[in-house]
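All protein chains but one are shown at their positions in the complex.
Moving on to subunit A:
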Amino acid sequence: MSAGPEHARRVRVWDPALRMFHWSLAALVIANILLGKFGPNVMTLHFWLGYAIIALLVFRLVWGFIGPEPARFGSFLRGPSAIADYGTHLFRRQPSHSHGHNPIGAISALAMLIALGWQAVTGLMSDPEDFVNIGPLADNVGSATAKAAVGWHHAGANLVLILIGLHLAAILFYRVWKNEDLIRPMITGWKWVRGR
């Protein structure tokens, strides 16, 4: 552990459960987008993957309160001044050495969770009027809402795609511009951090 950047040390920021959550979520969400857009018209598999994603989201919500420090909402969600401060030196060509999510990345993580939560809710409510792919909660919300939910679910899918694009662009930006690898820590858990 000698050649590390000055004052930075290598610590285990992402716990195994969180890493498992991350990669499972990535795989299931991508699979479900593909199934939704190009999959069979009888969407049984899309439904089951959706339920699995809901289970993952519930885990993340719980982990955000009882998980290790870097996983906690109270720890990574920062106020406007911390976000603005991080923004002012975002374009410096040096690694952030953030202990987990940085203040701006935290917004992106939260946005992803909210967008996926939206997909879960609108998906459960959807009634595309095909008598086959009816969300289990469609009967509880009224037919007009259930029908509209299909449109909300499609719009939400586009939002998720945009957030995935931003997420990948940010990783590339950190890799190329800031010379910081964010992928390896999400695989091994270990990350160079400074402070805290």
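Everything that follows uses one rule, which is that a residue touches a chain if its C-beta (ideal position, glycine included) is under 8 Å from a C-beta of that chain, and two chains touch if they have at least 3 such contacts; residues count from 1.
By our rule, contacts and distances are computed from a predicted model.
Undergrad: Between "Indolepyruvate ferredoxin oxidoreductase beta subunit", "Sigma-70 family RNA polymerase sigma factor", "ABC-2 family transporter" or "Cytochrome c556", which matches the UniProt record of the unshown chain?
TA: "Cytochrome c556"
Undergrad: Among A:154, A:178 or A:194, which one is in touch with the chain left out?
TA: A:154
Undergrad: In the whole complex, not just what's shown, which of A:16, A:40 or A:79 touches the removed chain?
TA: A:40
Undergrad: So which of A:50, A:100 or A:128 would be touching the chain we can't see?
TA: A:128
Undergrad: Touching the hidden chain in the full complex, which residues of subunit A are there? Just list them.
TA: Looking at subunit A, the ones touching the missing chain are residues 40-43, 128-133, 150-151, 154-155.
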